[in-house]
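Every protein chain except one is present and positioned as in the full complex.
And now, subunit A:
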Amino acid sequence: MLRTTSSPIFSSFRGRPKTPRLIFKAFSVLLEDSPPSARRNASTNLTTLHQGPPTSAYVHLPFCRKRCHYCDFPILALGSSSVSNAPYEERQEEDDPRITNYVNLLVREINATRTCFDTNPNLKTVFFGGGTPSLVPPKLVSLVLETLSSRFGLCPDAEISMEMDPGTFGGEKLKELMGLGVNRVSLGVQAFQDELLKACGRAHGVSEVYEAIEIVKACGVENWSMDLISSLPHQTLEMWEESLRLAIESQPSHVSVYDLQVEQGTKFGNVYTPGQSPLPSETQSAEFYKTASSMLRGAGYEHYEVSSYSKEGFKCKHNLIYWKNKPFYAFGLGSASYVGGLRFSRPRRLKEYTKYVADLENGAANWCGDGNVDLKDVATDIIMLSFRTSKGLELKEFGEAFGRKVVKSICKVYEPYVESGHIVCLDDMRKEVMSDEFKKLVGNDEKKIEDHVRYLRLRDPDGFLLSNELISLAFGVISP
C-alpha cells in the first residue's frame, strides 16, 4: 500500500507522533537477518533518505492553449481565441486573470509551507512543468522564483528547468526567463510530421517546432531537452526514424522519448485500443523503442533511464532525484510531493486546490510525513525507481537497508532472466557477471553474493521493454 492521499491530511501540525512504530514493525518482517547496527546507522541508509529536507521542487503551471488528445494531466485550457495568430509578445496572457489568480494561489501555497526540518538547505533543482509553463508571463514566473528563494533559498547554480511548447514563446520571452534563472528548457516537440501533430491535437505544426529550436539555440540555452512520443496513431517506422533523425540533427543535450500511453477519459482513450490499428501493434511499438535506443545511442546519447537520453553531463538533475527516491517538494494543481516519507498528491481541480491552500494556511492541512514509513513501500519504491535507470539497483546498499536475505531472493527470482539476458548483473567495477557465474553465486550464501554481485539492471533495450514484468517479480519478493 502506498501512503498516498489525494486529499489533504487533516491533522495538527506539531503533534506528529515521534515513535517510529511502523519502522520497527516493517523491520521485523523484512529484516530478520540484518544486524541491529544497520538499522540505526541512519545517516546513509536508504531507509532514512526520505527523512532529510528536500532540495528539489516541482512547480506545476497548468495552462495550455488547448488539451492534446492524449493528455490526462491536470491542466487548464485557456482556449485559442485570444491567442490567434498574433505574435507571441503581443498576446493577452500578460493580463489573463486566470493565470494571475493561479500564480497568486501558488505563491500562497509556497508561503504556507511549513516544514519540520532542523535545517532548510537551499534548493538545488526547480522544475516548472505543466501544462505549458511557457504560457505564463515571465513577470509571474519571477514572482514564483522569488517566493521559492525567500522561502527555501535557491543555490546560485541551481538547475531550473521549464517545459516550453513550440509556438508559445519568442526570443525575447526566453531571454527574460533566462534572466530570471531558467537554465534548462524542455521543448515539447512530440513529432516532426504535421499530420501526426494534427492528429494529436497539438496547437502547433512542424514549422513552429523549427522556429522554437532556432530560438532556443539563438538564445544560447546549452542545456535543453526535446520530448518525443512514439507509437502515435498512424505513425510508421519511417516517420519515427525521421523524427529521431531530425531530433538528433537539432542537437539537444537531452532527449525524452515517451511511449504513448492511451489514458482513460482522453480523446485517444475513447477511440483507440493499444496494439490495434491505427495504433501500432505491440511488436511495432517495441520496434520503435529499440530504434530510438539504438539511434540515439549511436548519436552519442546515454540511455540513462527508461525514457531519458542525455549527452555527457546533461542528465536532468531534477529527475534524478525521483529515480533515487529522494524527497522533493511540489507546488500547484495536482502536483505530487514526497516529503518526510509521505507521497502526497494535491487536488487536481482548481476549486479543491484553492480550498487546500486555505487549509494549509490555517494549519488544517499537512502534506509533510512524520518520517514513519512502511519499509516494504520504501523497498518497492526503490526497486521500481532504480530499475528505471541504467545504473540499476545497488545491491549492497539495498541489502544493508532491507536485509541480505531479500537480496538473495531477488537474485533467485531473476536467475532465469539473467540467463535470458533481460537482466544484467554487474560487479563493483560495473563489469558484467556472466549468467553461469551468477547462477553459481546465487546458490551460495548471502555474503558471497554481496561480495561479487553489486548491481542488477535491466538490459537496454530488451529488459527496459519488459520493465513492468520484471519489476513486478521483485515486488513479489518484497510482499508475496
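Please note the rule applied: a contact is a pair of C-beta atoms (placed from the backbone, for glycine too) under 8 Å apart; a residue touches a chain by one contact, two chains touch by 3 or more; residues count from 1.
One rule holds for everything that comes next: contacts and distances are computed from a predicted model.
Taking the options "Translation factor GUF1 homolog, mitochondrial", "Ferritin", "Signal recognition particle receptor subunit beta" or "Dynactin subunit 4" in turn, only "Translation factor GUF1 homolog, mitochondrial" matches the UniProt protein name of the chain that is not displayed.
Among A:289, A:309 or A:367, only A:289 touches the chain left out of the display. Here one chain is not drawn; of A:152, A:417, A:438 or A:455, the residue touching it is A:417.
Residue-wise, the contact with the chain that is not shown comes from A:330, picked out of A:296, A:330, A:410 or A:424. Only one of A:384, A:418 or A:433 touches the absent chain when the whole complex is considered: A:384. Of A:239, A:257 or A:360, it is A:257 that touches the chain left out of the display. Among A:50, A:303, A:343 or A:408, the one in contact with the hidden chain is A:343. One chain is missing from the display, and on subunit A it is touched by residues 2, 4, 58, 60, 73, 127, 129, 257-259, 261, 282-283, 285-286, 289, 306-307, 321-322, 328, 330, 335-338, 343, 345, 380-381, 384-385, 388, 416-417, 420, 422, 464-473, 475-476, 479.
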